[in-house]
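The complex appears here minus one protein chain, its other protein chains still in place.
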Amino acid sequence: MYKSLKEEAYEANMEIKRRNLAIFTWGNSSAFDPDKGVFAIKPSGVEYDSLKPQSMVIVDLEGNIVEGKLKPSSDTKTHQVLYREFSQLAGKSVRGITHTHSTYAVAWAQAARPVPVFGTTHADHCFPQENGTNEIPCTDFMNTEAVKNNYELETGNLIVETFKKRNLNLVQQNMILVAGHGPFTWGGSAAESVYNSAILEEICKMAFLTLAINPAANPLPEHIIKKHWERKHGQDAYYGQ
Amino acid sequence: MYKSLKEEAYEANMEIKRRNLAIFTWGNSSAFDPDKGVFAIKPSGVEYDSLKPQSMVIVDLEGNIVEGKLKPSSDTKTHQVLYREFSQLAGKSVRGITHTHSTYAVAWAQAARPVPVFGTTHADHCFPQENGTNEIPCTDFMNTEAVKNNYELETGNLIVETFKKRNLNLVQQNMILVAGHGPFTWGGSAAESVYNSAILEEICKMAFLTLAINPAANPLPEHIIKKHWERKHGQDAYYGQ
Amino acid sequence: MYKSLKEEAYEANMEIKRRNLAIFTWGNSSAFDPDKGVFAIKPSGVEYDSLKPQSMVIVDLEGNIVEGKLKPSSDTKTHQVLYREFSQLAGKSVRGITHTHSTYAVAWAQAARPVPVFGTTHADHCFPQENGTNEIPCTDFMNTEAVKNNYELETGNLIVETFKKRNLNLVQQNMILVAGHGPFTWGGSAAESVYNSAILEEICKMAFLTLAINPAANPLPEHIIKKHWERKHGQDAYYGQ
Partner (left out) sequence: MYKSLKEEAYEANMEIKRRNLAIFTWGNSSAFDPDKGVFAIKPSGVEYDSLKPQSMVIVDLEGNIVEGKLKPSSDTKTHQVLYREFSQLAGKSVRGITHTHSTYAVAWAQAARPVPVFGTTHADHCFPQENGTNEIPCTDFMNTEAVKNNYELETGNLIVETFKKRNLNLVQQNMILVAGHGPFTWGGSAAESVYNSAILEEICKMAFLTLAINPAANPLPEHIIKKHWERKHGQDAYYGQ
């Protein structure tokens, strides 16, 4: 019944490995069907080489396992909270989430620093905010009570709250760093969410090197930020076929 | 009609991928025929693995598509402006341009810093300037008006103006960084332009590490800079067969 | 007689090479049988590509060669001292040790710095200490007398003493850096010990980058450290199948 959803999630998870975005069993991708209100997600602690499409677990927005013999990823509740939020947005266009432990993105998350927009590689992929920048946000550290309460669910809440506090749009800004933990990305499909993870990793590596070469490096001027976004994603976008 | 030109451009684009100079659809190479006044360039937003020689697009120096079913690279106008400039130079010897998002070259471009000549790896490949150096130039950030006007065409103009302002020769100095964006390189063929991109990336990595090891590192003395250029490219060059 | 023990040690040594944790002949893994009081270890100075299961050397806890035609690793006495210690612990659950020269772990050892816990990647794999942290310990430099006395045996003693001085549990904390030398890791099997070496290398790379991005980066708050350990290894662990 959920064959194509499982296959989509499986392919995204295998892409985590192919793109070297996590080692061993780290990281997880999921694929969401907003009409059925369920998502397919990687089982917990299983090596990528052992995964099969049928190992994916189907979970609903209340966290119930709808189908699957294995336990879902320990981060399942984070995906659940985010999909619940996404499913209330007009268009219901977010259909995939990926969490990795990719080296450079984790380093920025551990440094608890948002990633400044230093160049067009970044500007091409992050929606320009009203304040004239489009840095990749980083949450605060989660507080003691939230950790005790329901850690993975609260990770989702922390992401959503960070977006609200900073007036960011969850569809337009599809990457975030959770302080001390690592990156979460999403997109129109599971494949797009892992594509965004790979881009985030490259942006984070370039930003680290930029600061090492010039600790006083300036962000890209606002007019170039906007231009690069527009030409790739705006109304009159002319990138691609 | 343009079969060999397309094949040359195709091979150079595939070399971008083989040398890891860009991920996904980033980067583009073109091959120029100065007699016919046209160049073959990568189509916009197409993955390297999907490219074929016949996917290349033939464009003339006014930006008209002469042949090809796909939209050319969004950076086509930058190539166009540069080829227009190159075709007015004696010898018409520049016949290929490559633009990549290679990690270390982009980091220097984002740091908005010219790359100092710290060693012979650099000196072997960059023409010694009159001022006794041969740093790899970096443009200024493009101004608001130019971005609004015609962004990719103005990127070409920015490169040409930077060369004029610094009294650099477009044939001899075949690498430049566009501030906040990334590298452009050229050469006697599309293959040579991507070869120069690979060398630039290695020079940029070495220069980053040199500064990290010794923030007060001195540039290579002028007499060694000149010697290394001369032995590889001068009148009495004795490198190679 | 020791066929399966040799095979286990052989597989762990080959994993050192597959995970790029050492070049040439550097590094060594061993597999321990606490009932028989012997361990299988890599022969000294042999390239990984030439290893076979039958090249492994069987050594007892007094350092006698029980079986094998080759000389055991020059680090054999370090393994011997550690296994002697492990065999006195309740449960006798440590059955594998790995020593590598992996680049980032060696760099931290050379810097003679314990690795602070900057994130959940680290917290997932290191037992939280009573003092609320779980940094990866680094020994002092070995003193002149110990080096002259019996270098490799004293390396084992140095590790054990460092654990005692810092009140660390040898089963729970399964990674350490020997100052100026490199990492030693262990676990419930030879395979688990080399798995821990790979994780340590990734943690060390992330920690280097974290400090480079933010020299004032704070350690992960204690409540998140504990939560991540608990969810993966605690009584109510829910990670994995």
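Lettered A, B and C in written order, each chain numbered from 1.
Convention: a contact is a pair of C-beta atoms (placed from the backbone, for glycine too) under 8 Å apart; a residue touches a chain by one contact, two chains touch by 3 or more.
Keep in mind the model is a prediction, meaning the values are calculated, not measured.
With respect to the full assembly, the chain omitted from this view is in touch with B, C. When you scan C:2, C:32, C:86 or C:104 for touch with the missing chain, the hit is C:104. Residues of chain B that touch the chain left out of the display are 118-121, 195, 198-199, 202, 205-207, 209-210, 212-214, 217-218, 220-221, 223-224, 227, 231, 238-241. Touch with the hidden chain on the side of chain C covers residues 23-26, 43-46, 70-71, 74, 101, 103-104, 106-113, 141-142, 144, 147-148, 151, 180-182, 208, 211-212.
We take it that only the chains that are shown with their structure count from here on.
The chains other than chain B, grouped by which ones touch each other, come out as one piece.
After Cα superposition, the angle needed to carry chain A onto chain C is 90 degrees, rounded to a multiple of 5. Greatest centre-to-centre distance from chain C is found for B, with centres as Cα means. Within chain A, the positions touching two or more other chains are listed as 212.
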